[in-house]
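With one protein chain removed, the remaining protein chains of the complex are shown where they sit.
Order of writing sets the labels: A, B and C. Residues in every chain begin at 1.
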Amino acid sequence: MRLENMMITAQMEIAPKIFQVTLRGALAQTLETPGQFIHVQIEKSIDPMLRRPLSICDVDMDKQELTLIYRVEGKGTKRLSEKKLGEEVNVLGPLGEGFPIEEVKENDTCLLVGGGVGIPPLYYLAKQLVKKGANVITILGFRSEGDIFLESEFEQLGKVIITTEDGSKGTLGFVTDAIHDLTEEYSVYYTCGPKGMLRAVENSIVSPGYISLEERMGCGVGACLACVCDLAEANVETGKVYAKICSDGPVFKAGEVII
Amino acid sequence: MRLENMMITAQMEIAPKIFQVTLRGALAQTLETPGQFIHVQIEKSIDPMLRRPLSICDVDMDKQELTLIYRVEGKGTKRLSEKKLGEEVNVLGPLGEGFPIEEVKENDTCLLVGGGVGIPPLYYLAKQLVKKGANVITILGFRSEGDIFLESEFEQLGKVIITTEDGSKGTLGFVTDAIHDLTEEYSVYYTCGPKGMLRAVENSIVSPGYISLEERMGCGVGACLACVCDLAEANVETGKVYAKICSDGPVFKAGEVII
Amino acid sequence: MNRLEVNLPGLVMKNPVMPASGCFGFGQEYAKFYDLNRLGAICVKAVTVERRSGNPTPRVAETPGGMLNAIGLQNPGLEHVLQHELPWLEKYESPIIVNVAGNLPEDYMEVAREISKVKNVNAIELNISCPNVKEGGIAFGTNAQTAADLTEKVKSVSKVPVYVKLSPNVTDIVEIAKAVESAGADGLSMINTLLGMRIDLNTGKPILANRTGGLSGAGIKPVAIRMIYEVSQKVQIPIIGMGGIFEVDDILEFMMAGASAVAVGTANFIDPFACPNLIDGLEERLDELGFDSLTSIVGRSSALCNLNHVR
Partner (left out) sequence: MNRLEVNLPGLVMKNPVMPASGCFGFGQEYAKFYDLNRLGAICVKAVTVERRSGNPTPRVAETPGGMLNAIGLQNPGLEHVLQHELPWLEKYESPIIVNVAGNLPEDYMEVAREISKVKNVNAIELNISCPNVKEGGIAFGTNAQTAADLTEKVKSVSKVPVYVKLSPNVTDIVEIAKAVESAGADGLSMINTLLGMRIDLNTGKPILANRTGGLSGAGIKPVAIRMIYEVSQKVQIPIIGMGGIFEVDDILEFMMAGASAVAVGTANFIDPFACPNLIDGLEERLDELGFDSLTSIVGRSSALCNLNHVR
């Protein structure tokens, strides 16, 4: 966990309102697990004031570069998208507990299910899994053909199934439709996306899995309790009935927390 | 009176914390009288939020350029000083009633007395007076030798007397000391500077004169009543007992308002 | 039909946007920038019986996300307003609201009586919330009974609808709103400024000569939204909402919270075209969000919350 000014070394719009940005700084080398996020101060101002949590999509340890993919939602992401190469943003991170991959063995098949801007953290995960010799199947859900991003990148790592809500490309419908149609076996799944999707995915799959959650955040480091979610069962050790998404998550074992 | 984005075409520190900036835009051509000011929105933000009033120091109608000289005081002027060439600021202006020069005739001698960042508006005034064939004597008060600016520029327009509070250059003391020592006759004086100085100048000189006032402003256009000062006598026509510095001023006849 | 139209007691407004009292003088200054007929209504500076000089300067100070003012109800007095300011406004069609202040109930009554007779005055805004004067102003706005009494008195003499302008510097604004409603108020204006102060580190003293001032601007918006949301659910009379409106979305937020129209104050100082720009942006934004009319979104927030329990 560091606090560092990182320099923007690349930025482009890869789909409508979806931007990919690359940040350079030593912090990049401290990433521990795929699925961690950074807390970005878009500018030193009181409006926007709070940091914005954004998942790490890819890392280049040698070049000391992090890549993020984000959707322009409100003021903060708008401003970020307007930043030019060479400009700096202050970054706190890497934060949180990412996707655990220790138990994945060579030739295991892993299913990755992502929706919209929940897709980015799955990319570095996929790369790490492939590195371990695992097979990766990825289901990516979008609204429409025009919104698709990262498809070819994932294709280089394994089989990719695209779903679109309007059927303009790939499977018509939601990621869960593609999950049902799936013939392959897999030992574990990893998913990130809107809450509704996560719930549906969790209910569709019996294999063990991991889900990555989002919540509005204050501190990003576990101090303010803005980002809690309920644990399905109280933690026996600590007696805690809740988890902090920023520091206990954002990734939880499927079933561990109530979505 | 216009509202326009003007581009910064020059900016430099001409004395410690004193910056000279040049702004380009059609608004420059609408200046009516020397001593008018512009209300500058340093950036579209809520902090700093209000515009900053700054006097027009010089105008180049052909090039459509305004020059300002300002001291870095707080947040707004600090940010302005950090702006780079090519960046824009939003300008409302020209505002207010400047120094009247209609009654000055050829060969009249005019005394200009300025202190610190009260000096800039006197420069364009001096140029206009010289253009009318008048003689200009300028007394410029600074804290110390290092703080001096615009000396050579004024010297090209007439006699210049420098006073410094520490005596490091020119007359030791205040502008009023130089006024007392003055041997030349003059038909009118114009002054701008800190309130204490304006009071002292008004009390030292019997010739008719004009003083330029400063006050914290809201709107800059006469609507909010932030910037009033008391009239020495109620205006017979309107019954008004006060004047608005932003729209009735910033220049008043000496004795017209209570400083 | 004009989708931006809103109708409030005494006020047929072609759009919901008016300048806030005290931030627009009597209209003459901003008339140099645009046609005042563009405005949904025009709310002018506070008027008192006698001419007032207000507080000593400095009267404004910037704060993070806002500004403090302590103008102190400076105005040329009832007589002058009747003879000069209101006649000048006759050339405009936009309804006019006059903000009325005083030290004693009798003062308020006198101004209200005379002002409301003027043919181009459509409503009165009863200022019981000015934080910058020693007598009158906020003193009437912090106690429900006092506020109600004054409202009743002014109602008894006013020929036009009376909007009571509430102070946010109270423990229970709902109580005060209900009291003035019972006393006959036709509408509410809220919020006036929050009491604040800024100290100049160089002098060690408050920047404002009056020491304290009223805080306005973007930073107070959440307080305004909360109060309007709460009050709108407990009163039947319409609310003119204000406090930190800078952007088109702010207007929608105020209306969803429960305001039927809005007023723009501080934003005029930053952009003289603030009001017409907001009006222009509003129609566009309605399309984007898919709303048929503005009136349909008033109070939408609480309606939705009551329908389907928040999560």
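A few remarks follow.
In this section, a contact is a pair of C-beta atoms (placed from the backbone, for glycine too) under 8 Å apart; a residue touches a chain by one contact, two chains touch by 3 or more.
Keep in mind that what you see is a predicted model, and the values were worked out from it rather than measured.
Just so you know, the chain we are not showing touches A, B, C across the whole complex. Residue-wise, the contact with the chain that is not shown comes from C:218, picked out of C:218, C:240, C:262 or C:282.
Listed residues C:95, C:196 or C:272: the one in touch with the omitted chain is C:196. Screening C:48, C:63 or C:268 for touch with the missing chain picks out C:63. Contact with the undisplayed chain is limited, among A:48, A:100 or A:158, to A:48. One chain of the complex is left out; on chain B, the residues touching it are 46-47.
The missing chain lies against chain A, touching residues 1, 3, 41, 46-51, 92, 215-230, 239-242, 247. Although one chain is not displayed, chain C still touches it through residues 56, 63-66, 68, 142, 169-172, 194-199, 201-206, 209, 211-212, 215, 218-223, 225-226, 229, 244, 246, 249, 252-253, 256-257, 289, 297, 300-301, 304-305, 310-311.
In this section, only the chains that are shown with their structure count from here on.
Among the chains present, the centre nearest to the common Cα mean is that of C.
The centroid of the Cα atoms in chain A and the matching centroid in chain B are 57 Å apart.
Distance from the chain A centre to the chain C centre is 46 Å, each centre being the mean of its Cα atoms. Residues of chain B found to touch two or more other chains are 46-47.
The set of chain C residues touching two or more other chains comprises 64-65, 218.
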